[in-house]
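The complex is shown incomplete by one protein chain, all other protein chains being positioned as in the whole.
Order as written gives the chain letters A, B and C; numbering starts at 1 within each chain.
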Amino acid sequence: MTQPLNVGVIGCGFMGKAHSNAYRQVNHFFDRKHQPVLKACCARNRDLLDPFAARWGYESTETDWRALVARDDIDLVDICVPNNMHHEIALAAAAAGKMVVCEKPLAMNAQEGQEMVDAVERAGVANMVWFNYRRVPAIALAKQIIDEGRVGRTFHYRTTYNQDYTISADVPQGGAALWRLDARVAGSGVTGDLLAHSIDTAEWLNGPIRRVTAATETFVKERKHAESGQVEPVTIDDACMFLAFFANGSMGTFESTRYARGRKNYNTFEINGENGSIFFDLEDPHILQFFKYADPATGAKVEDHLTGWQRIHVTNFEHPYMDKWWVPGCTIGYEHTFTNALADFLESLERGEPFDPDFRAALRTQQVCDAVLESGKSGEWVEL
Amino acid sequence: MTQPLNVGVIGCGFMGKAHSNAYRQVNHFFDRKHQPVLKACCARNRDLLDPFAARWGYESTETDWRALVARDDIDLVDICVPNNMHHEIALAAAAAGKMVVCEKPLAMNAQEGQEMVDAVERAGVANMVWFNYRRVPAIALAKQIIDEGRVGRTFHYRTTYNQDYTISADVPQGGAALWRLDARVAGSGVTGDLLAHSIDTAEWLNGPIRRVTAATETFVKERKHAESGQVEPVTIDDACMFLAFFANGSMGTFESTRYARGRKNYNTFEINGENGSIFFDLEDPHILQFFKYADPATGAKVEDHLTGWQRIHVTNFEHPYMDKWWVPGCTIGYEHTFTNALADFLESLERGEPFDPDFRAALRTQQVCDAVLESGKSGEWVEL
Amino acid sequence: MTQPLNVGVIGCGFMGKAHSNAYRQVNHFFDRKHQPVLKACCARNRDLLDPFAARWGYESTETDWRALVARDDIDLVDICVPNNMHHEIALAAAAAGKMVVCEKPLAMNAQEGQEMVDAVERAGVANMVWFNYRRVPAIALAKQIIDEGRVGRTFHYRTTYNQDYTISADVPQGGAALWRLDARVAGSGVTGDLLAHSIDTAEWLNGPIRRVTAATETFVKERKHAESGQVEPVTIDDACMFLAFFANGSMGTFESTRYARGRKNYNTFEINGENGSIFFDLEDPHILQFFKYADPATGAKVEDHLTGWQRIHVTNFEHPYMDKWWVPGCTIGYEHTFTNALADFLESLERGEPFDPDFRAALRTQQVCDAVLESGKSGEWVEL
Partner (left out) sequence: MTQPLNVGVIGCGFMGKAHSNAYRQVNHFFDRKHQPVLKACCARNRDLLDPFAARWGYESTETDWRALVARDDIDLVDICVPNNMHHEIALAAAAAGKMVVCEKPLAMNAQEGQEMVDAVERAGVANMVWFNYRRVPAIALAKQIIDEGRVGRTFHYRTTYNQDYTISADVPQGGAALWRLDARVAGSGVTGDLLAHSIDTAEWLNGPIRRVTAATETFVKERKHAESGQVEPVTIDDACMFLAFFANGSMGTFESTRYARGRKNYNTFEINGENGSIFFDLEDPHILQFFKYADPATGAKVEDHLTGWQRIHVTNFEHPYMDKWWVPGCTIGYEHTFTNALADFLESLERGEPFDPDFRAALRTQQVCDAVLESGKSGEWVEL
């Protein structure tokens, strides 16, 4: 038997669109007991809100998020607003007994994040953070391959998340579209926006990070504000790079920037282990590169004349999520990672188990981000 | 002002799913006057039909396609059934004054196709054939680049559409899932199923084919029927290759098979011209490879030390369709090609212009397919 | 114990350079009994000959090839002149009891080739044709993988040899540098120059071709002669494409052109079999792509979530020839294919076994070329 799940989405920007699509699509491809109903969406700006609600078929709208949180007909609150509002909304939603799902990064900093974890755990409400890239089939396959022992003892982990859209000094900062360039709203620059993804993936695949040393840079020092038109100092980190040691003894390099000309969504990672290696690049999201050296079950090595990096086209029915979509050889795209994540969340509800990553898992990523930013300032290694 | 477009879909297999998704999604991403309404779907088998209708939210169901075609509340009939039923349904739908959209290939052969063209043109109803790959953004970009003169005088066109899913002699033929392996239902094998795509794309990009010489092969001579369990002769072409000359003087090689181990959806084409070349592979659908040699506007050649194949990541806002979806660096997938096609069809309705490819354009492809099959039998060049 | 092998090279153009390098280098990397000595080189033009002889350290020079062939101090005659002189020199050299090694293609046509085979076999002299690409380590590895049964029953073979250097109508024809554009000297165009390589490789890897249908084209109909300056009709095939059936039942597509903008040395082949597939591209000569599906020894299939094309970096000590050069990860280049071929030829001398490909093997390729050209004219299938 199916059961409706009444959803209230707060924020109707880019992420509001991505999440709305997931709610609309999940039932078309997955068989879940809970059937999301687009009960209400909320934004302060009616000129954005009304067409958004009409486009996606929301049953109602609110312009005050507190009103949405207070409604009895809402089961789940989805936080798609800028980072500086996550904390307050999450606390209110948890207090109101709602399930809470929140865009990443969880919070402005670890202190806020801790309070949010406390709030949802105290309230006992289901919660998740939309680190959607764990649900890229190729990344989920990487996790499976690692869990099967096919990488083995890890020596190295290296990752980048590079883009190029803020190189021009003419790009403004702030406002609805570019709040990610304003640290007062975003908390930080690439560290919270992009490295949070890299760190979430890294710890999921390779276990906890123990210590880091970092450097950050702001290449363009002043930009016009998108709304006021005032030239103001740029407060975010334009780029961040750090070295890490993981608890398992492996070494890591992390880098993110929005100044890597030619890289648009260059979220890559490579992991090198005794039995094999893996490489992934989000610009080719349907591909996982795998170098097989030895079979963990038998210890048998690949014949020396046959070793080589494999380009796995992650569209087989046997690949994570892919039996739900089309047929081998047919790719899925960006928005499907949200749909896959939602499908897993609904399954966790059905099973009564916590979703991973929930607020607690995302707090961990927040703590690493904080350590990175602290090291960027002090120039010293920071332990975690 | 928007206006509902009442859709009746006949067939609820793989293509029924792909088309239903397009009807559901088109309004979320495009701004079209016509708003598809999923009025009815039709299949003979209730065990498939009812869950399908429920999943996609059809308002009603029919088990007899004639009943669906006869309904007054249907504006558009969508034919998603096996090829041997296209002709009869299309004629009836046209006679009933419905818009008709039909999966490819148009028909079992050119004679059927001609009658279908006559029917829709006589009835004056809007019509289209779902050659969805024209709406892969990278292929649409190829068309744009060619139209901009960046390829120039063409010398060569080469294309493949290779898969590997019928290599095992244990794969059965026929039935709901594998009717493409039964020539009585499908008309032909890879020629109609896969080369039809290749031919449609080739003539769209490089103009009409003038003559062909072909060879076909059936590697596995007998298979069990999927329903009867009887071992029967295999009637389709498992593989087909042909040489062609185009009207513009260029030479073409075409090949398709379901016996190319490791190729899952290897729909590729390369076009070589005086000013530049283009390569595409559907297994990396977000990429268009472009070799720029000279600028057609200025005639200026690229500096000799800077020539090279470019890997265009077709996700910029400036790329076809991509301003409607996400942001640069974020890919779309297989099903979006149907949604893009539908959006263009709706736009053609609004403008009162024919859609390309319509039945007439698809008939042309059917004629080339027929010539290929004829040459495969005779061993001689066939003129078109 | 080593033993000198006195070499006389006829022709000091591009191939004279490549072969001279092989004679100079073979002893530095291989341990062969026979030690080539650069006894004499021959060309009609002293202005080219003398600097060439000085650069490579030839002990003497000749301007008349008959004088070179007549010398007692020459053991081996190496024919590096244009194709129309192969036949006469080879017959004379064989008659003089010399070993004869000849650039490809063997001859202007199969009749000449047959007489050359008869001559060397009658004389009982060692002979080889420099189809150097068999000694690209990656191609030799392809042969090994096929011989190990890792491809299994073959369904398809497709190959191209595409370049782009004659697109401009301003390229002249004929003369020392461009005799390949003059059919009176070269015998044919891309068929003998490039497809001869493709055919040699194809039959080596996939067995004999049984029948073909072909088409050729000359895109630029007139060119200035490089020496006379006269505008003359172009006599060669600028491009050639053909379909084939192999004796093992597999289908083949072949294509070659010098009008594929952006392709410089695009000598590619792909072979698809029941157990696996292979792809090679001479523009990345150190790479062999291999798709493993099943192990021929055990029949075990690769796990479905781990299948993918492998990019084998053919520089391991275990790869053909690579233990003779540097260390894993270090590539070799174009000229090494000649050195490897020479090393194998010297080994065949030492073992007293025929070299493959010798004149007889190259005659076979010539026969296929003749059949292709014949079919190109008649438009009909030609049996072999």
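The working rule: contacts are C-beta pairs under 8 Å (C-beta built on N, C-alpha and C of every residue); 3 or more make two chains touch, one makes a residue touch a chain.
Please read all numbers here as calculations on a predicted model, not as lab measurements.
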{"item": "Residue, one of C:N83, C:T213, C:S256 or C:T315, that touches the chain absent here", "value": "C:T315"}
{"item": "Candidate in contact with the missing chain, chosen from C:H34, C:R134, C:H197 or C:H336", "value": "C:H336"}
{"item": "Chain not shown: contacting residue from A:I74, A:A93 or A:A239", "value": "A:A239"}
{"item": "Those residues of chain A which, in the complete complex, touch the missing chain", "value": "155-156, 158, 160, 162, 164, 167, 213-215, 217, 219, 239, 241-243, 245, 249, 251, 253, 255, 257, 259-263, 270, 272-277, 291, 293, 307, 309, 379-381"}
{"item": "Residue numbers in chain C that touch the chain omitted from display", "value": "14, 18, 20-21, 24-25, 27-28, 55-56, 163, 165, 264-266, 282-287, 313, 315, 325-336"}
{"item": "Interface with the undisplayed chain - residues on chain B", "value": "141, 144-145, 288, 290, 292, 303-313, 316-319"}
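The criterion applied here is as follows: only the chains that are shown with their structure count from here on.
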{"item": "Distance between the centres, which are taken as Cα means, of chain C and chain A, whole angstrom", "value": "54"}
{"item": "Approximate Å spacing (C-alpha centroids) for the pair chain B, chain C", "value": "41"}
{"item": "Rounded Å distance, chain A centre to chain B centre (Cα mean)", "value": "35"}
{"item": "Per-residue overlap in chain A, given as positions that touch at least 2 other chains", "value": "313"}
